[in-house]
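Complex shown without one protein chain; remaining protein chains in place.
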Amino acid sequence: MAFDKMELRDIEVWDGNFAAAQALRQCQVDVVSAYPITPSTPIVEGYAKFKADNYVEGEFVMVESEHAAMSGCIGAAAAGGRVATATSSQGLALMAETLYQASGMRLPIVLNIVNRALAAPLNVNGDHSDMYMARDSGWIQFDAYCPQEAYDLNFIAFKVSEDHDVRIPAIVNQDGFMTSHTAQGVKTMDDDTAYGFVGEYKPMNDMLDFEYPVTHGVQTEEDWHFEHKARQHNDMMTIVPDKIDAAFAEFEKLTGRKYNQIEEYSMEDADVAVVCMGTSVETAREVALEMREKGIKAGVVGIRVFRPFPFAKIAEVLKDVKAVAALDRSAPGGTAGALFNEIAGALFNTDSKMLLSGYIYGLGGRDLTKKHLVDLYTELQANADAGKVLTKQQQFIGVRGPKLAYL
Amino acid sequence: MANTGWDEFEIGAMLRTFDGAIEDIAGTRQEDRNYSPNSSFTASVADWRIEKPIFNKDYCIDCQFCWIYCPDVSIISRDKKMIGVDMDHCKGCGICVEVCPTNPKSLLMFPELADEETEIASWPTKEEKEK
Partner (left out) sequence: MLEIRWHSRAGQGAVTGAKGLADVISTTGKHVQAFAFYGSAKRGAAMTAYNRVDDKVIMNHEKYMEPDYVFVIDPALVYTSDVTINGKESTKYIITTHMSTDELVASQPKLADKEVYTVDCIKIAQETIGRPIPNTPMLGAFMKVSEMYDIEFFKESMQRILGKLPQKIIDANMIAIQRAYDEVK
């Protein structure tokens, strides 16, 4: 069955959801098994419409829950197809069990998570609770800061995930509403170029290969389980980072758009720096430039690849910075924020004298304003000048009432 | 399983049933198939058995009930004709006897050491229904 190609303008004004849907179309995904949830719904809806309009040759499987959605993806991926889906928040929570199945079975699935707060209280807006919930699930995690990146990172996710040396599923995160429903200019690839980048899907150990029957999802107890998990982690730590870099390099050659495991902005001589994810990275970039006009050497580090966490790269970029803020957009549930802990871990056994403070911000979509970031950089500069952290190590940004601070 | 290295197995929680490629597996008898060591076909669990089924073909109607219900795929059937029990895999659970619909039954349970010919010679006769 032939499908139609779509003519795109060089720059389309797309929101993050539509950009991701277009990427799924251009990758000619074979199976999307999905259960819709705000704010990710338009991604799978978009794929379904492309299919209905004959712009894609594939199957859209409507299921009864997100658990079933990922289960459908696992089945389709084990059978030997290029597979993707999308979800958010509660949907991801219901998918939790199957996330571990997918990664343990080494099935290359691409999951778009449009990041949204986890209830209660019920909230449809963007924070990183769901991203953090999946962080130990064994998936590769990319993070997009704007619609352009939501588009680009989908291609890169397929490329890395489907590599036969990798075979680990990949998540592409984007901020709910702030990216998913914000229309911005997106530089497009034409259909042939885009498909050429990911290439035809190459199955591996697929169940539809009747000449070599396989059993997927087998049981191992203490005799072999640990080895499987160790090997999976070993591949994540030793193989995946280079594969990601290779995919980034190839993508840059094709489009001129350069991605890195961590994105550094104005970091060469920075005294103070903010480390964060999502749209906040871009807002912080703008504020950092404004701070430099005021004489504060401010920089920003964006985490592009959250898993495998670029431990050594973080240590390298931050080692000479005087004061650093780790911004976590998720309620930490009784500990320091995840980024705070990751960064602290990366720098701990080094000679770095970096001062680290953690900030919880933006829960349930609470706005992170430029004013917040100006205050934050000012506070970091004060820490740098004093040679010690003058506040508690964990604070909240933008919450009502008396100042909350811990640790 | 052999104590092979941690990075020698194929990635993913997957196992192969056969060594090498297969063709026309449905037309190949079990004993002629190239099962891999990961297949339970090569693992005998028969030592566990304390009672065994004995098959009396005189009464069998080849209904295949025992073949369908056997949880260990131990009923050997060829061209829809029941020919016996695979004693390497039979655990002696007795389900085949339970589901056998003939009168007298074509499969009955006996102690592991019972002699097949002797038991078939003294097979129970048809049970009359009480009026």
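Read from first to last, the chains carry the letters A and B; within each, the first residue is number 1.
Here is the rule we use: contacts are C-beta pairs under 8 Å (C-beta built on N, C-alpha and C of every residue); 3 or more make two chains touch, one makes a residue touch a chain.
Please read all numbers here as calculations on a predicted model, not as lab measurements.
Counted over the whole complex, the shown chains touched by the missing one are A. The omitted chain makes contact with just one of the residues A:M178, A:A298 or A:A384: A:M178.
Within the complete assembly, A:R285 is the residue of A:R285, A:K313 or A:R329 that touches the hidden chain.
The omitted chain makes contact with subunit A at the following residues, 9, 11, 13, 15, 39, 122, 124-125, 146, 175, 177-178, 181-185, 279-280, 282-283, 285-286, 367-371.
What we mean here is this: only the chains that are shown with their structure count from here on.
Subunit A and subunit B have Cα centroids lying 51 Å from one another. Touching subunit B in their complex are the following residues of subunit A: 104-107, 167, 205, 211-220, 223-224, 227-228, 230-232, 234-235. Within the complex formed with subunit A, the subunit B residues making contact are 1, 6-7, 9-18, 21-23, 25.
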